[in-house]
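Right, one structure below, let's go through it.
Only one protein chain is missing; all other protein chains are in place.
And then chain A:
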């Protein structure tokens, strides 16, 4: 019923999908490159009173290692205008005080959905000095196109 070339084609197709899965699986579970998937819950109406978001800001937690606790709200990031030295690894802990927002930093792989009721975590090592643009990439209202800040790497 099936032509030989079709069998070859379908075998290759199947192999390609399995190849994608093996590489993705290896990267996710062995190299810990999986997508941001933090599971912690929070009361979205009490963000300001809940630790650690009662004190949003940047904190050094090790040599070349920083933690940024950040809230997202229409239409801003708190804290804004972050500065870290080149070569730092930065752990972001994020939550939303109102609607769904997106946390994206251009020229990096930082990209995470920030959903009210959930704490999201994502980490990035900044090697190259420069000013990185942080922006909201999930439509969040009339001022969505203004919701941005910067991370300066020195």
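Operating definition for what follows: a contact is a pair of C-beta atoms (placed from the backbone, for glycine too) under 8 Å apart; a residue touches a chain by one contact, two chains touch by 3 or more; residues count from 1.
Throughout what follows, contacts and distances are computed from a predicted model.
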Expected UniProt protein name for the omitted chain (select from "Uroporphyrinogen decarboxylase", "Cytochrome c oxidase subunit 1", "Biopolymer transporter ExbD" or "histidine kinase") would be "Cytochrome c oxidase subunit 1"
In the whole complex, of A:54, A:83 or A:131, the residue touching the missing chain would be A:131
Interface residues of chain A toward the undisplayed chain are 1-3, 6, 9-10, 13-14, 17, 20-21, 24-25, 27-29, 33-46, 74, 98-100, 102, 104, 106-107, 109, 111-120, 131-133, 135-142, 144-146, 148, 150
